[in-house]
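As you look at this complex, bear in mind that one protein chain is not there, while each of the others sits in place.
We call the chains A and B, going by the order they appear; numbering starts again at 1 in every chain.
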Amino acid sequence: MNDLREQLKEAVASAFSQGRVRSFVCLERGFYPFATMPAILHSGSDADRVEIGLADAPLLAKYLLDMPKPAGIVVRSCDALGVSRLIRDRRVKREDLYIISISCPGVVDTAKIPMSMHRITALEKAGDALIVHTALGPTELPWSSVLLDRCLACVSGAASTDADVVLDDGRGKPPAPVDYSEIDEVEHMAPDERYAMWEKEFAKCIRCFACRNACPACSCRKCSLDLPEPEWLSRAVILPEQFMFHFTRAYHVAGRCVGCGECERACPVGLPLMKLNRKFTRDIETLFGVDDARIPRDVEVLGTFLPDDPEEFC
Amino acid sequence: MIRVGVFVCWCGSNIAGTVDVGKVAEEAARIPGVVHVEQNKYTCSDPGQDSIRKAIKEHRLDRVVVAACSPRMHENTFRKCAASAGLNPYLVEMANIREHCSWVHSDMSVSTPKAVDIVRRAVAKVKRCVPLHPSTIPVEKRALVIGGGIAGIQAALDIAEAGYDVTVVEREPTIGGRMAQLDKTFPTLDCSSCILTPKMVDAASHPGIRILTYAEVEEISGYVGNFEVRVRKRARSVDEARCTACGICILKCPTSRDSEFNMGLGTRKAIYMPFPQAVPNKPTIDREICRHFTAGKCGICQKVCPSGAVDFSQEDQVLTEKFGAVVAATGATQFSVEVYGEYGYGRYPDVITGLELERLISSTGPTDGKIRRPSDGKIPKTVVFIKCVGSRDENKGYPYCSKACCMYTAKHAILLKEKIPSASAYVFYMDVRAGGKDYEEFYKRSQEMGTRYVRGRVSRIYPLDGKLIVQGEDTLLGERVEVEADLVVLAAAMVPQPDAPEMARKLGISYNQYGFFSEAHPKLRPVETNTAGVFLAGTCQGPKDIPETVAQASAAAAKVISLFAKSELSTNPNVASVDESLCSGCLWCSNVCPYKAIEEKIITERAGKETVTRTVASVNTGLCQGCGACTVACRDGAMNLLGFTNEQILAEVEALCL
Partner (left out) sequence: MSLDWQPKIVGFTCNWCSYAGADLAGTSRMSYPASVRIIRVPCSGRINPVFVIRAFQRGADGVLVAGCHPGDCHYSTGNMYARRRFLIARRFMEYLGMDPARLEIHWISASEGQKFQEVIKNMTDRIHAMGPNRKMREIL
């Protein structure tokens, strides 16, 4: 782990010293010593601040939009897809980026550690366990019980190969099959039951747009949902508008969602947004024969067609 | 303030008979923004239109709704009417209360509220209409004809005769195409060369026509009136200006290969002319086999050339030019009959295709016009013709009818009898399709000359003692038939050029499941395509015989001429439009555009203290046809369709759901 961090620091420092970047987005120590937060570096001398991010690591792709170019970024496999998304959406140019990819064993969600944050002095990964250090001594928790939801759905933690520097310590989350069982569950509900469930969920939504702001596929300069005219979405926080909002948001990322789950992580009220996004992903894969629809492509799934696309209309 | 006038039409009793028009007018008057409502018995009549003009002036109307028939019927009428009263014609909207209401509902208690809803929708939309102005685009009055067969030649001649410059691009070393390979033509049996070669010469000598042979179209961009075309003229290795076509180079050239023009039945040299009447009448060096290019040796042609025309160092020329219209006349090719293993083509030299027979009959062909079997040069006594090889066959070939084969097989049978009176001919057929002027008579004539038509398919051909045994079934008699033939001729289907889809993409036009180019409308716009300014001629659009090809070529030429007769074109103003302040420049919209009408554009703008550049989508209004597919692909709402904007459609939904 430390090895990877040392290598990363070195790589960031040399990106600056070789003049490859004007800025660099990475993680640094957060408010709590064991958590991390994003940092934008402007000089190689800041490279010491770079952290790998064991816990609460946010994704960094969207920071690229406003950074001075050429810009560097450290990406995990989930973030790498987000960067690729921004490139395909022409929001950043590949030649303006310097990408360092790292392998990732998963990121700890501190909310899943059943104790007050103040008591934790340090976190440590040891094999398949997370060791939580406190003043009273260490506690061991199973690694998979404390991971972010997106890490549980992660297909592989190996470092992405589409990068300028690839740092893989071989300890990335091992490849796992795609699991759509949570989509199946919703599909198996009765329509009214399903509707009631979504009604309940959407009723929580405070329309803060954190999901949109965190999403690498939602990178429009100005979101259509913010426009006063035409009023795609009214300001009224009423259920029909919640449906409108969540339908539109999910439809706008249909075939474009990279599955990073940052929307869900950013949501302050805990909406299961990936259950919406992944419904589209799964349908696109099965209906249009797309292999792994999360991967950004040169032509969007909805920007093309096959003459014999399926039809299931009345 | 928006001032809408609503004109409710009775259409005699067509509307008033089943809709309470008085009630509709009354309700319309209550819609916010409506300042004037009137009823007319026939709004489309002169007095009806006069009353609209009068109301526009008297009530200072700036929007008009006509609640009457379908916009497909009279939208233009009322737009013109409004324009004559000084109102922008695109500020008129129709409420279809006839076709969609009074004619399909007889109960006034349901049709009247529906009519009111329809009017409400129209008012909601018209309030969000803005004045639109057709823009004009200039027309480059030069035509490009792709393909130098009879279709291309005819189109070029017709366009040039009208006084416009034409460039013909042909990929072979000569123009002439398929027709040059034919011996005689049905149903008149006049000699193909005798009617074609004068046209070739006419085209070559016409001051308005420039012919680029051994050349291919690489790229086409732009739009109607303003195409930009890149053509690669391949190196001929012969200076056309110096060459006197004496032919000594050809005579002395030591290398040869199968002649494409003679369908492989004879040979040609590495420096060659496909046929003696080639236009231009200059040889070409085939660099694939020429020993100077393959082995770095030889050079005999250069040595013997009295005018120093052979130039090994010649390079491809790339020309980029502007054209106002394009005629695609890229022709068709012959079905690969090898897939019919039971016929033994390729294994038995005496099984040949119709085009090969043409070369055997032709006096310029490898046998000087004597029909001789390829295997031993003997004169055949019994010839079997098999029709529908590759056509009307969903399993091995194509489901469509190749159209010309029935007639050319009848022609072959007649020519066989003329050349070898003692020969007997059998034709295996599925149906005889002889629709066309003098065609049925021609087919009858082939029968009268003794050709035996056997209805049924051939199941097997095998060689025996120097003969080909043809086994089949006569389905009319229900008997097995076996013919001992000397020669078998397969009527191979006409199929699209293998690179037709690629050409279609260059042209921005669509093609059918086989690869034939698609016309804009099968009946009413048969030579136009869905891309304005691109027209079709000949077999690239579907199987055709010569008369039909020539007729279509002239039709395509007429379309080009009528396009060029205008000094500028006015465009449909209902096109896509980008709000650059919203556009994120992702350009996914351009992906779904069927007309390649969306390009990227770099704009410069102030961002705080800095000046920054960014990419946005930009619609070429000359190319855009206004389908609106891009608007749905656009997430940030930057792309809109004028006349059918997001604002308008959302307002219409709103109005209908009230």
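Note that a residue touches a chain if its C-beta (ideal position, glycine included) is under 8 Å from a C-beta of that chain, and two chains touch if they have at least 3 such contacts.
This structure is a prediction, so every number in the text was calculated from the model and none was measured.
Q: Out of A:H42, A:K93, A:R119 or A:R194, point to the residue that touches the absent chain in the complete complex.
A: Here the residue in touch with the unshown chain is A:R194.
Q: Which listed residue, B:S106, B:T244 or B:S581, touches the chain dropped from view?
A: B:S106
Q: One chain isn't shown here. Among A:M37, A:V186, A:A210 or A:L227, which residue touches it?
A: In the complete complex, the chain left out is touched by residue A:V186.
Q: I need the residue numbers on subunit A that touch the omitted chain, in ascending order.
A: That gives, for subunit A, the contact residues 186-187, 191-199, 232, 238-241, 243-244, 246-248, 250-251, 254-255, 276, 279-280, 283-284, 287-288, 301-303, 305, 307, 309-314.
Q: Where does subunit B touch the missing chain, residue by residue?
A: Per the touch rule, subunit B residues meeting the hidden chain are 70-73, 96, 98-101, 103-107, 110-111, 113-114, 117-118, 121, 510, 518, 530, 574, 592, 594, 625-629, 631-633, 641, 644, 646, 649-650, 652-654, 656-658.
One rule holds for everything that comes next: only the chains that are shown with their structure count from here on.
Q: How far is the middle of subunit A from the middle of subunit B, if each middle is the mean of its Cα atoms, in Å?
A: Using C-alpha averages as centres, the distance is 49 Å.
Q: Which part of subunit A faces subunit B closely enough to touch in the complex?
A: Touching subunit B from subunit A are residues 89-91, 219-224, 227, 229-232, 252, 299-300, 302-304, 307.
Q: Quick one: which bits of subunit B touch subunit A in the complex? Just the residue numbers, please.
A: 513, 581-588, 591-592, 615, 633, 635-637, 645-647, 650
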